[in-house]
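Up next, subunit A:
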Amino acid sequence: RSAVEESGQGGGATKPVRGGTLVTTVAAEPVPGAYFTGRPGNIFWCRNVLETLLILDENDKRIPLLATEWSLSEGNQTFTAKLREGVTFHSGRPFTADDVVFSFEREMAGDGLASFNGAMEGWQVKATGEHEVTITSPRPLQEIVWPILDVTPIIDKETYQGLDDGSKVIGTGPFVWSSYQAGTELKMTRNDSYWADGLPYLDGVEITVIKDSTAELAALRSGRVQIAGGLSTVDTQTITSGDSFDLVAHHGLLYGMGFDVSQPPFDKVDLRHAVAYAIDRDRINNQVMGGLASSPSLPWGEDATGYPAELANTYTYDPDKARQLVQKAGATGAQFTIALHNQPVPRRIYEIIARNLSDVGLRPSPRELSIADFEPLRSTGKLGPAYLIWSATAGLPPALMVDALTELRPSGNSQNYSDEKYARLAQALIDSSDESTTATRLRALSQKVLDDAFFVPYSITPITNARASSVRDVVIGRYGRTFRTAYLAK
Partner candidate 1 sequence: MIRFLLRRLPSVVFVLLTTTVIAFLLPRLAPGDPAAVAAGPEATQQQIAAIRAEMGLNRPLVEQYFDWLGGLLTGNLGESYQFHRPVSELIGARLGSTVELTVAATLIMIVAGVGVGVFGGSARSRLSRFTADATSTGMLAMPPFLAGLLLVILLGVTFRVLPISGEVAVLDDPVIGLQYLVLPAVALAVPMSGGIAMLVQSSMDNAWRQDYVDLAVAKGVGRRRITARHVVRNSLGPAVVAIGIRFGEMLAGAVVIEMIFARNGLGQLAVSSVQSADYNVVQVIIVGAVVIAVVVQLLTEIAMATLDPRVRLGV
Partner candidate 2 sequence: MNAVPQTIVPETRHDEENALLEVRGLRTEFRAAGGTVCAVNDVSLAVRRGKVLGVVGESGSGKSVTARSILRMVPEPGRVVGGEVLFEGRDLLGLSEPNMRALRGSEIAMVFQDPQSALNPVLTVGYQVAEALIVHGVDRRTARRRALELLQQVGIPDAERRIDDYPYQFSGGMRQRVVIAIALAGSPSLLIADEPTTALDVTIQAQILRLLGRLRDELDIAVLMITHDMGVVAETCDDVVVMYGGRVVEQGPAEMIFSRQEHPYTADLLKAMPRMDEDGMRRLPAIPGAPPDPAALPSGCAFHPRCRLAEDECRTTVPELAPRGGTGQAAACWVTGRGAAIPPLDRAPADGGDRPGPGGTSLLSVENVRVNVASERRSLFGRPDPVYAVDGVSLSVAGGETVGLVGESGCGKSTLARTIVGINRPAEGTVRVGPDGVDAFTGAGTRPLRSTVQYVFQDPYASLNPRRTVRQSLGEALEMRGVPRGARAAEASELMRRVGLNEGYLDRYPHAFSGGQRQRIGIARALAVQPKVLICDEPVSALDVSIQAQIINLLESLRDDLGLGYLFIAHDLSVVRHLSDRVAVMYLGKIVETGPVDAVYSSPQHPYTVALMSSSPAPDTTARDRERIVLTGDLPSPKNPPSGCRFRTRCPIGPLTHPERRICAEEEPPLAETPHGQLAACHFASEMAVLS
């Protein structure tokens, strides 16, 4: 026998077919403990085991799952949802409104690495019937409730502690967590008592961790796996240029640069502006992001309510202007470190930015940190003069982002930036309860962000995956695919 041939694959058909195991690969390992937030390694399992009330697909369409219908009332400060009946957890226990209340309470308490708990402050979540829950909030909910529901899977109160290390992962999803080797491998099998009749089609889903992009590519090509997450953009483009693989782009990552504004040299706003002009966003897009990214000056997604499109291109590549601003700030020849993750993409971005900055008379040097070292420093504002981040918050409602993205928080941010007017503008945006107010307030806030330039975004890039064309009907959510309706075409 030959291992090369054995893993070969067949051609296409269109009708859903039952059976088969979908094999996926990710570059980052699954982190079961991060159930209330996104992790690159969780995309292929999280939404298949742990279901949410509803899921937002790549076009932000709300697809009902455990909730069947919902409504907003009382100046958008109350949210009511009817829950699906006849749903059971993998343990066999029936699903009720109490489970929803429990899940939200854990999230607000900060479990599961919850990242939106700041925005949920003051929320009251109550079971208003066996299969109905009501959320009341001191602030309007119309902007932020959807992504929060999307990030909040319903967990089993009896076993949720097993989530931390993946020893017991119980949800209501179409697949059952069956075998797990931390950091290398995860297998899921079909949930035979799934609430939707006939679903899922697949017998199982396997996830292998392959850290090296080239190796992932080889695995795809050899047919050993059908979907790969975490391929470099170039590799994705290479493989999807043939006809048996599709490029799937969805949601996005926000890339930007933060500055410690409390210290020289970046205590001078001119210098921050200079940097904003110095960065060659197009080069980053072409050479790192495979040309798929947009290069905004603002952190928000373009489809945010009331997006101030006219401000989006405030900063464009203008080295001359940047040089003048550097001189104006008296910072020519200034030396500083730029902290970054020790990962391939941030490294490459750093190389471009460092080159751009030295072209305008600055002298940056890299400070590479592991994610584990980087993040604690980021949350305490100790990353040094400048740093590069990437964040999965791209495309979230601005009202949510000003809390969820550390760099944009009015207080306790990573740049040691504190400005009364900014805090006021941010709070106003959060408190806005209708679209037109949101639009004016977002413009004002955007102007302030651009003026103070304490955080300079330079790229919003869709997340790209390569997928064998035989894999059909995958629902793509921000925090994970669900393979409930997916099947392998023969």
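Selection rule: all candidates are chains of the complex that A comes from, given by their letters.
Before moving on, here are some points about what is shown:
Throughout what follows, a residue touches a chain if its C-beta (ideal position, glycine included) is under 8 Å from a C-beta of that chain, and two chains touch if they have at least 3 such contacts; residues count from 1.
Quantities reported herein were computed from a predicted structural model and do not represent experimental measurements.
In summary, of the candidates 1 or 2 that share the complex with subunit A, the touching one is 1.
Touching candidate 1 in their complex are the following residues of subunit A: 1-4, 6-7, 29, 31, 33, 113, 115, 164-166, 181-185, 208-212, 214-216, 218-219, 222, 224, 342, 370-376, 378-380.
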